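One structure is given below, represented as structure tokens, and several questions about it will come after.
Just one protein chain is left out here, and the rest sit where they should.
Here is chain A:
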């Protein structure tokens, strides 16, 4: 169960900081500019909906409409500045593939790192590891190499199979 009531997310620009920086710039460069500092920006305002178990909800909007911001609110990344959010159960979100890949580490190590970031324990990942490698179709020799040697297609495949294989409940 997910319920959002009148959720809003605000990004505020630090007015004082911008003013201070402009003042320093003016002092150094000897000019007298005035930069208008905009105070705040609501990325989400008055969002409310409900989702029950088993629902599949699609969110459509143009660029900058706030789809990702909404997802970030749902996954606890952002705390709403107004309104309320109620979530029964656990939410794990996958906002983009290949999150937090460390280029210097091997494919295998990145699978573990990624899983742990999503909150799985080492033992959980041990069980899933072979499935992930198999689904990605990556060669066994490549999986031990740092992923900076991967082609972009290989990286995408690894990212996708990591995302696909975590046991998510619907």
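The criterion applied here is as follows: a residue touches a chain if its C-beta (ideal position, glycine included) is under 8 Å from a C-beta of that chain, and two chains touch if they have at least 3 such contacts; residues count from 1.
Here, contacts and distances are computed from a predicted model.
One chain of the complex is hidden; its UniProt record names it "Transport permease protein", one of "Tryptophan synthase alpha chain", "Phenylacetate-CoA oxygenase subunit PaaI", "Transport permease protein" or "Spore gernimation protein KB". Across A:42, A:112 or A:135, the single residue that touches the chain missing here is A:112.
Interface residues of chain A with the unshown chain, by the touch rule above, are 11, 72, 75-79, 93, 95-96, 99-100, 102, 104-105, 109, 112-113, 116-119, 121-122, 146.
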